[in-house]
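Here the complex is missing one protein chain, while the rest keep their positions.
What follows is subunit A.
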Amino acid sequence: MTDMAIRQDNLLTVRGLKIEARNAEGDWHEIVHGVDLDLKRGEVLGLIGESGAGKSTIGLAAMGFARPGCRISGGSILFDGIDLASASERTKRALRGARIAYVAQSAAAAFNPAQRLIDQYAEGPVRHGVQSRAVAYDDAKQLYRRMQMPEPDTIGFRYPHQVSGGQLQRAMTAMAMSCRPDLIIFDEPTTALDVTTQIEVLASIKDVVRQFGTAAIYITHDLAVVAQMADRIKVLRYGCDVEEAAASTMMSAPREEYTRSLWAVRHMEKPAAAPVEEAMPVLSVRNVTAAYGGRRKVLENVSLDVHRGRTVAVVGESGSGKSTLARVIAGLLPPVSGQVLMDGGVLAPAVANRSRQDRQRIQMIYQMADTALNPRQTVRNIVGRPMEFFLGISSAEATARVSRLLDMMELPADCANRLPSELSGGQKQRIGIARALAAEPQLVICDEVTSALDQLVAEGILKLLMRLQQEMKLSFLFITHEFATVEAIADDVVVMQHGKIVDQGTRQEVLHPPRADYTKALVAAVPQMNTGWLEQQLQGRS
């Protein structure tokens, strides 16, 4: 009886949801193992977990949708009395967009590049017979205004590529709102955005969801974000329920060990380093100005030093020139003016003109280990090749060293014979690190190496890097946009904005407390774990 009562109150009731995926051999295997889910009207449920937890799959299943290669294999999905698990395609099509809408992670990819934003907005209401095109246009403009988009009356007439990422994400949310649905699935809507943009988008989303009393499932891997957005939080792992509770309870007193481990990651902090002993830095960047194709400057008069055994973190938002700086140091982009020095000797601007020894001294680790590793080469060859090339050792010797290096990376020895596709994301990144270290470099440039990884995996990578630094006296130039990462690894910090250095110094000087105004703004925009943080921020501003 009580079960019935819950159901009548609920907008969405999922019971025993099972989803199967097909692997490369064509066999079906279960990836979501019987998940329950309840959502009342107007309520926001946060779904969190690491990648592979099945968050997105479950979110899409709430629309009765399974991606190609997946299928809903069991359980019921009752949306307002209709079972989406067994409903016909036609029934589901009538609901989708009209009563249940979806906001994708990357708005840039989720908008059709060949259509104007407002036409994509109007498509739903027109096709579902909710509004005429003209009415939908007016409605779109009002929503755009409500979501504080610039030039709300005309911005809809632009194409997706003519609008910035944060605005696109808002346009996407507006599009989802177009038919005033009862339920919206937000699938990591701010993950691809900078912190200062993220806070604006979060505020807009929260505002419209509240205004229209829309229920929402908010999927994210960022705990601080979910704390701001959700009334209740559900933790998932490997396609199973871990626990569920009201947001405030969940943040302050998580029950399960796994949840507590997720919460703990954010508190890593490197002890303050001793002052610099040697006068001569390993790497010295002197007044570098760089531009792509002779056009607008992307780096302007940038100077910094990296000392032996220390980590310099370069932080900034996208477009600040962080990655360009790495390319200049690596010799991939010769600067317009300025110099890069290594141990006091000037390096040739272009990597092609650098000696083998110079190239050996600087190695890089990339953000996407997936694309940075040759998919057709075994791990043994990926890691062994730089040894044979730079150190001139025999193939047999290289094989022995590879297994020692893999051991240092805390990877099983049989990894050597595998292909990158047979490894997990964290393992691939460890191979990326092993490849960089194989050349026995002095300086390693890490370009957002943990951004694509789950927090627990990222923590493991950061700890590994710190251990390697101590053992081998390595110097790191660490490019990142996450302050939690900076706290965990940096001795010195360089803050960049629009291609210029805003502030630099030791971590204590730059961040504790934030010294420059821009740094203050950046740090303030990083979501905090307490549930009322977003409101406080917004109130503090007005």
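Assume contacts are C-beta pairs under 8 Å (C-beta built on N, C-alpha and C of every residue); 3 or more make two chains touch, one makes a residue touch a chain; residues count from 1.
We adopt the following convention: contacts and distances are computed from a predicted model.
**Q** Given that one chain of this complex has been left out, which of "Gas vesicle protein", "Chemotaxis protein CheW", "Succinate dehydrogenase/fumarate reductase iron-sulfur subunit" or "ABC transporter permease" is its protein name according to UniProt?
**A** "ABC transporter permease"
**Q** With respect to the chain omitted from the figure, which of A:Ala61, A:Ile77, A:Ala104 or A:Ala525 is a touching residue?
**A** Only one of A:Ala61, A:Ile77, A:Ala104 or A:Ala525 touches the chain omitted from view, namely A:Ala104.
**Q** Can you list, in ascending order, the subunit A residues touching the missing chain?
**A** 60, 63, 65, 67-68, 92-98, 101-102, 104, 106, 109-115, 123-124, 127-128, 158-159, 161-162, 175, 289, 291, 294-295, 297, 336-337
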